[in-house]
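A short worksheet on the structure shown next.
Just one protein chain is left out here, and the rest sit where they should.
This part shows chain A:
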Amino acid sequence: MLPVRGLIRAVKQNPNSLKYLQLNLLRHGSYFTSKPVGDPSKYTDYEITQNPEEWKYVERLFVKPRIPTPKPKDSYPSGWTPQTVDPEKCTWFVHRNKAHMMPVYLDISERGMRRLTKIKKVDGDIWAFYKELKPWLEMVNRGKILGIKVNEVQQEILIHGDHVNQCRRFLLDRGF
């Protein structure tokens, strides 16, 4: 066994003995984290430029702090459209999310066996929305009875099964 206790006792009695124990511990860092060595004048020379024309190329690389609001256009080839409905005339309203997309999502759980369609951000009378959505969805699905849950507190509606595209069509037709 090593005489650890004896060493501790010796150091406690005579702290000067520590300097004989100390080793030159070097941390070999990377080139980029190392300190500059020697005189800075020995480094390569450079010029400092402040050209607004060149700076434009730098500025375009930065991420925008906010998602921009889409400007109105003549046509939207991708199928995306802005909301056209007047919120004051509606009993219920489905907001867009912060990326200006429709808040209709597919929840897959139980290793892919359970699929739920979730419509979020439903404002106003959520029950009126439910009464309008349910017959339309069942008509589209050829009379199939669908399990629909209304979560009034979370302002969302859960539909059993994958009906994301149908719900998006339903909302799009009504201008949401």
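As a convention for this text, a residue touches a chain if its C-beta (ideal position, glycine included) is under 8 Å from a C-beta of that chain, and two chains touch if they have at least 3 such contacts; residues count from 1.
As a convention for this text, contacts and distances are computed from a predicted model.
**Q** If you look up the hidden chain in UniProt, what protein name do you find among "Iron-sulfur cluster assembly protein", "Chaperone", "Large ribosomal subunit protein uL15m" or "Abscisic acid receptor PYL5"?
**A** Going by its UniProt entry, the chain not pictured is "Large ribosomal subunit protein uL15m".
**Q** Out of A:100, A:114 or A:144, point to the residue that touches the absent chain in the complete complex.
**A** Looking across A:100, A:114 or A:144, the contact with the absent chain belongs to A:100.
**Q** Quick one: which of A:42, A:60 or A:142 touches the chain that's been left out?
**A** A:60
**Q** Identify the residues of chain A touching the omitted chain, counting contacts across the whole complex.
**A** Against the left-out chain, chain A lists 1-2, 4, 7-8, 11-12, 15, 18, 21-23, 25, 32, 44-51, 54-58, 60-64, 67-71, 73, 75-80, 99-100.
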